[in-house]
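Quick one: this structure, given as structure tokens, is what I'll be asking you about.
The block that comes next holds chain A.
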Amino acid sequence: MTGQTAATPGLRAIGLNKAFGGLTVASNINVDIRPGDRLALIGPNGAGKTTFAGLVTGVLAPNSGRVLLDGVDITGLTQPQRVKAGIVRTFQITTLLNTFTPREHVRLAIIERRNMGWRMFGNAAHFTDVEQEADHILRQLKLHGDADLVTDILPYGKQRLVEIALALALKPRILLLDEPAAGVPASESKIIIDAIRSLPNDLGILMIEHDMDLVFRFASRIMVLVAGSILTEGTPSEIASDSRVRELYLGNAQREH
Partner candidate 1 sequence: MLSNTRKFSWVVDLLLLAAAISVYFIFPESLGLGTRILVMVLFVLSLDLALGYAGIPTLGHAIVFGVGAYAAGLFAVHVTSEPLAGLMVGAVAGATIALISGLLLLRTNHLTLVMISVAMAQIAFEIANQASAVTGGVDGLGGIEMQPLLGLFEFDFYGKTAYLYSVAVVALLFLVMRFFVTSPFVLSCQGIREQRERMEALGVRVYWRLVAMYTISGVIGGIAGALNAQTTQYVSLEVLGFTLSAEAVVMLILGGVGRLYGAILGTVIFMMVHHVASGIDPANWLFVIGAMIIVVVFVAPKGVLSLFFGPGKSA
Partner candidate 2 sequence: MRLALSIAIDGIAYGMILFMISVGLSVTMGLMRIVNLAHGVFSMIGAFTVYWLMFRWGVRFELAVLLGIAFTVVVAHPLNVMFFRRIYGMGDLEQVLLTIGLVFIAIAAATVVFGTEMRSLQLPGYLQGSVDVGVRIVPVHRIAVIVSGLLVAVLLWFAVERTRFGIHLRAAVDKESAASALGINTSGVYAKAFLLGAALAAFGGIMGAELMPVEANYPLRYLVLVLLVVAVGGMGSIVGTFCSALLLGIIDTAGRYFVPELGTILFYLVTMLILAFRPDGLFGLRGKS
């Protein structure tokens, strides 16, 4: 809007607003995710984090505001179109293809990324470069041992890894991790953290999380969302020492007792 001529790489959300009926769920959201960013979004339940994720990924259309990718306005693009442009998300509740194995998941994701999804002949499992790439990703996430088991029977932590594997297979530029550790028992959370650590450095990542431990280990920048608006944004130490944020979390904790 101001005279920015050089296209800034990365995702920018400018003044996003969203309301359902009379209920405002997002108000004047501004976000900047550059390549290599490690940004975390925190906030109490009901703050609108899921709405935010929806607005960024194209699942929800904003009432006003814009979303830019590398300076190009993508506000009108649907979710599949944004995925093709490089904006990928993982799901908070594991949304996997139950009868597929991890290998089949990754294979499918690679096939789609390579725009081979319309091919009606040729065995999907027999494309050598697809299989090699799939294998590589599975090894990277240490899933190669379970790669040919039906995802349904895998422990929950490993299922979350498959979500991340899918994201990797799509070679995103901007990745939105929606509560990657949600529901994962403490005994398995290390594998999630390791997986996130191993993500490419030039990838711009926005992580929505409740687990403060994970947030402070992961993030170089933290954004606090409350009741649909951004309360504040800063480095982990700034946020940790911000009295309003402390109030938000401690205050809530006190009320629960």
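Following the convention adopted for this analysis, contacts are C-beta pairs under 8 Å (C-beta built on N, C-alpha and C of every residue); 3 or more make two chains touch, one makes a residue touch a chain; residues count from 1.
Candidates were picked such that all candidates are chains of the complex that A comes from, given by their letters.
Everything numeric here is computed off the predicted structure, so don't read it as measured data.
Interface record for this complex: partner of chain A among candidates 1 or 2 is 1, by the touch criterion.
Every residue of chain A that touches candidate 1 in the complex is listed here, in rising order: 57, 78-81, 83-84, 88-89, 91, 95-100, 104, 107-109, 111-113, 116-125, 166, 170.
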